[in-house]
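Heads up, one of the protein chains got dropped from this complex, but the rest are sitting where they should.
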Amino acid sequence: MSLVERRPVCALRNVSKRFGSISACQDISIELFAGEAVALAGENGAGKSTTAKCLYGFHSPTTGHVEVDGREMTFRSPRDGEAAGIVMIPQELDLFPELSIVENMFMGQQRPRTRFGTFDWRAMKKTAREILARLGLRLDVSQPVHLLSAANCKLIEIARALNRNARVIIMDEPTAALTDREVRRLLSIVRDLKKNGVAIVYITHRLDEIFDVCDRIVVLRDGSLVDDGPVSDFTEGSLVKKMVGRPLESLFTHSPHPIGDVALEVVGLTSEPAFRDISFQVRKGEILGISGLIGAGRSELANALFGLRAYAAGTIAVNERRVRINSVADAFRLGIAYLPEERRSQGLILPFSIQHNITLASLKRFTRLGIVSERGEADFARKAATDFTVSGARIDAAVSVLSGGNQQKVLIAKTLARNPEIIILDEPTRGVDVGAKSEIYRIIDDLARRGCAVILISSELNEVLAMSDRILVMREGVAVRTFERSEFSPEAIGAAAAGQKVLSNVA
Amino acid sequence: MSLDAGSETRTVDFAADDVPQWRSILSWPAAPSIIFLVVATLGVGMVTDGFLTIANLRSILEQAVLISIVALAVNQVILSGEIDVSTGSLLAVCAFVFGNTANVVGGAWLPLLAALAAGGTVGLLNGFLSTYGRVPSIITTLGMLFILRGAVLLGGGAQVLNMAPESRIFGQGMIAGIPVTILIAACLFLVMEIVSRHIIWARNAIAIGGNESAARTLGLPIRKTRLIAFVLSGLCCGLAAAVFLGQIGQLQATAATGFELKVIAAVVLGGTSIRGGKGSNVSPVVGAVLVGVILNAMTLNRVPGTYELLVLGSLILGAVSFEGVRQKLLTRGH
Partner (left out) sequence: MNARSLSMDRFRVNRSMVLALIFIIQIAVTSLLVPGYFDIRGLLDATRSFSEAGLIALGMTLVIITGGIDLSVGALLALVSVTIGFSYQAGLPLWAASLAGVGVGTLGGLFNGAFITYFRLHPLVVTLGTFALFRGIAYAVSDANAVSGFPDWFSLFGQTTLGWFPLQFLFLCLFVVIFWVVLSRSAFGRYVYAVGHNEVAARFAGISTNSVLLAVYTLNGFLVGLAGLIYTSRIASARGNAGLGLELTVIAMVVLGGTKITGGSGTIVGTMMGILILSYLQDGLTFAGVRADWGLIFIGVFLILGVFVNEVFRERSR
């Protein structure tokens, strides 16, 4: 810590961002200094992404502003942010696959020209090679980017940011798709960047990386800033506690329910490169939570159990009978249902009415000779909407007019319309307001009480700790450990998901 | 800003992810087409008499020239993620403008200017409707294909216009032993190559076709770029009209019917991906020669002209299916 008064390179001052009636982040103030790496930590939905997007110009803040070198700035697009020296490296690769490395690096930028007025490709290639060399890469910069590995593509994106003379680089889950060795290389690059005066914003769930390479940690929770301090002030345990907050006991419902026979047994299930050798059991009436970070392979596992993803090895047994699940129809026949992760793009058909959404997966029930009985369907949908307390519109209104929480309830109604016995829920309360959340927890508990086998995939530690009977933790495609309810603790689960040794007796 | 030499990264072991040279070359969009062209030419030459003569090869190139002139521009349209199927009718319209202007004022340069103006204007209209007008380009150019053909049939009717020799300079004669038509195509190719490498518009076009959302994030002018591609397409139809009339010497209302298919076939066979973002200027030229070779082979083998459409259709289907399969094989599953 320096005694000299340093001026931040850039800062967010009281930034809030609302989307309609939903507030994504409130009153965020963060200062970024040159040569410092700040971790932006928090659970899914905490507002990390939105905050970062305000910083580099993808969103304009509803209130508050961004400052660069002490001057207030208005960014109308990422281009403005880039001109001010703030660049974002997104989680998903954002390159032009058919173009060469050097073309990618200079796209959208001022290119050096020769005295004839033509582009000076020789100079550009030289610059590209130099930047890559400093990142530890020696490649032919004329080759198309789609031939490179994912890790090197990530480095090309960093090279692109450096080429734009970025003073602030925001990295969103940079190590999500990388092997251990590639992660180490990336972290050493981050250290070099810091040495050269670049300010880094490091968004990640991986606690070990935060403690490895970051100088400060900013913790967000439910859209608000809850802590901002040097890394030495935190331990993994205290950080997790800050991210997760104190669980509101009344929010969750976990009533005692009888646990029956094994409904689903999975042994050695493998589907490269997403997951391998996964084994677990779920009993009737039991809620198995599956915890893990992004890239752990949980949704891919769910997809395989639902027939949307092929698996190369392993066995699945439903109610003690060996089965093969090759299609969604197979899964349906076996009584398996899946609530997908992305409600808007995977789960609902937004222009369809609430009624039509609820019955989309179970139309056969109301169909005779191919024709749908509108009355039967409407009765069912109305009852389902009431049962799941969907409010905000009549059932013949388009589902897009509903709030996030109500949309999620419609999706749940749709998933349960076939009376499944094995239900896989993937992030069921993501992007859902508190009131709807507690209603959804009641529904989940009810399912278990009625004897369904429930698999709850969730990144929210609070949720998974409160609702599950057992928790399976996955990391980078393997099943790390299964916890019984007596062994539950946020530190232990968080550590298993991130790959740390479990530290005991943390405050 | 740079990272200094004492960087820590040097000490970390990295996997030299360098791709072998042959693989890099094979991933050129035009590579399989060039191979196919060579194989096809040799194959046909072995089987058909009279194919591998200088005179015949030159006549193939003359045919290919007309297609390449337009294909070079349509290539840019497709690279940027759109499509243009109006070129056949547009060529006829431009030919009409050229022919009638030549009839009135004689010469060749003023009619050329008029043809370029006509082509550019229609191209501008196509572009506006397809970008700012938000009408999908297949609809705009398909509609335009018929509108223009109707206009030509109405305006020209049964009229058959003969061109004076002085107006045919773009399609006949030689300069320094090389046919004028081939020179024109070669010059256009060179110009397009220079544009592609050194003009911002062209670099943006191929990026926009390759990854539109990334292009938007970078702030590239998507609509303006595509608009310019359509204008270029129209201009090249104007130029091609001048060459066409020079070659044929006669103007009819049914001129260049079905030409647009040959152009698309040339672009696609040459290796440019129909989805956009992938291709070079070599592709349409190689493709045009390939189409020329195949059509010539058909003629020499006395295959009736009625089979031409069949062959073109099969080629287009074959090329896009091949491209679809190749995509899966070459990409490493990002």
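Chains here go by letter, A and B, matching the order in which they are written, and residues are numbered from 1 within each.
In this section, contacts are C-beta pairs under 8 Å (C-beta built on N, C-alpha and C of every residue); 3 or more make two chains touch, one makes a residue touch a chain.
Nothing here was measured: the structure is a model prediction, and the numbers come from that model.
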item	value
Visible contact partners (per top-of-document touch definition) of the missing chain	A, B
Hidden-chain contact residue, picked from the options B:117, B:169, B:300 or B:320	B:320
Among A:356, A:409 or A:437, the residue in touch with the chain that has been omitted	A:356
Touch with the omitted chain, as defined above, among B:104, B:138 or B:164	B:138
Contact set of subunit A toward the excluded chain (per top definition)	308, 327-329, 331-332, 338, 340, 345-352, 356, 360-361, 363-364, 367, 370-372, 374, 392-394, 396-398, 401-402, 414
Absent-chain interface as seen on subunit B, which is shown	83, 85, 129, 133-136, 138-140, 142-147, 149-151, 153-154, 261, 264, 274-275, 304, 306-314, 316-317, 320-321, 324-325
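By our rule, only the chains that are shown with their structure count from here on.
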item	value
Separation of subunit A from subunit B, taking each centre as the mean of its C-alpha atoms, in whole Å	44
Subunit A residues touching subunit B - in the complex, by the definition given at the top	58, 77-79, 93-99, 103, 107-108, 111, 117-119, 121, 130-131, 134-140, 142-144, 146-150, 152-153, 162, 165, 167, 181, 184-185, 188-189, 191-193, 195-198
List of subunit B residues in touch with subunit A within their complex	1-4, 7-19, 23-24, 27, 29, 194, 197-198, 200, 203-204, 206-207, 210-211, 213-215, 217-220, 273, 277-278, 330-332, 334
